[in-house]
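Excluded from the complex is one protein chain; the other protein chains are retained at their positions.
Note that the chains are named A, B and C in the order they appear, and that numbering of residues resets to 1 at the start of each chain.
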């Protein structure tokens, strides 16, 4: 990542008040490479929380708002008003602010999944952004250098034609009924705020997005079995899916919030006619690569294999000095800053888009539908 | 394992001529703990090969036969005739010799899967053995000490009620069309000798048997997607299965012979309400155990956890001195020797049986049937 | 780490021009938690490089200086002048600017080792800082959460009395003569700029500081064997040291720049009467902990064991979301910011100090001296 020396982009935030997990992550990601300055926030709909949260993160109290509508209106009147906004609210509060800001010509950085309903997602994709406003969906795992290298390796043919994809995303934080005061758990297990998918929306979409990003395979159909293991839970907490891709490849995807012993076990394995890769998010600075008939090789971040490497803009420090989750997140932010500045060409296809967001929602709905139909193979066009 | 000091059991072998993989394994397994003496063989149907193979392994030429029928007949007439027989032929040559020897009162040790058809399996299970002849199916992976410890841990309730089972068995030796001279590959990819299943029969049944042995869960139904990736291959070489167990647990099983980078990657993960285990065959002297909310623990062979350990008869040397595949195989042999000697009580339920063999064939046929029916959930009673 | 919402500290930088590794790291570390604003720099002694480097990182050209003396003088005259300075030059250019700024009442953040000679180190430790100026030595590996947890665990007695310490820091980037244009290699292999130690100064001191930080053991003496394997190299590139600690514990320390296959393999193992820990920098989000007679446990960042955890201020995101090198570095920066603001109490003993820097230089000189004396056991007081 080059330090650009360019003017910082003025950023606002929707959601992310005190105690929020992902809002804090977005703030670090915006700071890490020096491309943004957070200057305004509608951090909470509760005025007292909004105010206190703004103070905690050093916002000018005059620019701490109690609704995104208010923020949009007031900031539009300032010469130094926000140019971009980060939306880090629960899923059901993505659509409205995203639409509002895009139509106001403000660039939007939105957490995933795109929305809480597929209809909203499709509606958002149809919005006409004013003044060339851009959109970024923070499927942050695509920002890891070795994930991008895997994608390049597959594009370059190092694995040959893909046959099998194994994706999994086990966690255990919802293995028992969480404490009622757990904000993170509360909205994620609530269909009103989360949408029709539980584990599948929260983490299944990450696994799906990752496999699509890396392999480039197009999905034909899915056959899903969704479960809610914890008594009283309204949404799925364990998801098992068979996948068929166009061209004949096959896949399995497992996402679980009740897999005791896993913190955040996102893992992707891709097998082609000539080779395979295996990448594990919890240990993101290495990736297994196997060529048929040869010893397996352990690639490390920043290296290259058969001339294929991660785009160099994507690596900050040498191999052996581990980068992690925040750096990958920050990469999306800093490369989106370049898109905003009109220098986005090198990142074409690398930054998760509105279209990716719609496809993620289709994946959720096709899986939910298949599961309701006893595992019937379901195409995205059918939901 | 205690050295018993008892008389060695006289063993014959069907199949296992020069160049055979599994016959050689059975011979080592029979020797390792000193419980058997191999004294006769029908090692090949080709007389010259049978003769040479017998010489290579030190058999008395007078007891090297060219058919199992001949071996059965001649050995029955000797005072020092065989007491047990190991059947290590391709799947389609299991049923007939197993039936013949059981009915002749000779104990049978048979390689898996039990037969090449479900009908044969059920017929074999209906055979009345003479003179109390016993039967052992060499699902050898159940002989690993930590596999047995996992079973004990689950029985003791350390994992709580099981929710999710993830089993996989990837290999890559059939990722390309094998050399025509490869005996191992030839019969395994030939429906006449192997039966209706390819990867599912050869390795899928191992994974299935392992998960059944460890968890004790009863299978409700399976939904399978079987593929043949290598052009011209008649049997499946990649198998993806969703499983439903009685009581509500869910499972996934993946077996593949085209997963580049895997030699023999059998792996089992079991997740319960309170804990989980993870065991990998290629590194069999350790097993992960997680209790919810606590750090993961790496158990080692020969140790105990919460008072639960592997039966001590099952461990030869202390932790840190790795035991492997041959030792696990030998454990089945030596404990079956105790069964033959009438001391089998400690091993009740531990040694794979005819019933396990029939269930393995049901698993194969239910999966094949489901796959033909586009993944329809299929019960074993339906095949 | 809490976001403080407090005013950012105005930071200057000495060294760190375009192409520098560690200067870039310091800049990210200063930004990540939002505690500093880099406003001035003496990035290079070559005016053109200084200018261009300043532009690249977005400095006001008026505050891009060509010497640290000039920066000190000019910034002192500004109302908004720098309050702290980061010194990221080669070792021989640490002493003079550190002394100058401390005496000018500017807080100093200095890269390690402290200086290029022990005399300089001791002289610097004797400096009287003006206006309560503080000093931080960036032994960044002490900023990792699990390193701090290890320290707490040992303090709490979980390992019992320490018996054995095994520290190692293998790299391979100098296994062959580096390209002449490699800036990083050039000064590190030059006694004039690096001082009397090569590998021992560059990485041996990190390993030494880490083991001292974690164990709290006091060093009695060292017996060292230093080698230069690459022909023509003037400084050591491989270091093997036996250590004796007060109270009887023993240690080994290996640091190497020629250990092919290692990128940055810092590793620490500590064995006590009751337990042990093992931590590897390249995989910093986990740490092995063994209690005698029990299975080993794999601790993860953010967790606790027997009630002992890392100070919570030290963890940004939950376990399973890997933090890395930059986060650990940033932790030193942000906690030093709190020291500057007068809130340093929670970090007493956690931030590497001038005294640690002097001890690091003593370690280097005692090792170099011992090696020259054929491994004679050498005390720090003898050098």
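The rule we apply is simple: a residue touches a chain if its C-beta (ideal position, glycine included) is under 8 Å from a C-beta of that chain, and two chains touch if they have at least 3 such contacts.
It should be emphasised that the depicted structure is a prediction, and the values quoted were computed from it without experimental measurement.
Across C:163, C:233 or C:379, the residue that sits in touch with the chain not pictured is C:163.
Only one residue from A:45, A:297 or A:369 touches the chain missing from this view: A:297.
Only one of A:305, A:351 or A:364 touches the absent chain when the whole complex is considered: A:305. The missing chain lies against subunit C, touching residues 159, 163-164, 166, 168, 170, 172, 175-176, 223, 225, 227, 229, 238, 240, 242, 244, 248, 250-252, 254, 256, 258-261, 271-276, 278, 288, 290-292, 296, 374-375, 377. Hidden from this view is one chain, which touches subunit A at 289, 294-300, 303, 305.
Subunit B residues in contact with the hidden partner, per the touch definition given at the top, are 2-6, 21, 24-25, 27-28, 31-34, 55-59, 171, 262-265, 281-285, 300, 316-327.
To be clear about the criterion, only the chains that are shown with their structure count from here on.
Here the chain at the heart of the structure, going by C-alpha means, is A. Averaging C-alpha coordinates per chain places the centre of subunit A 34 Å away from that of subunit C. If you average the Cα atoms of subunit A and of subunit B, the two centres end up 43 Å apart.
Residues of subunit C found to touch two or more other chains are 300.
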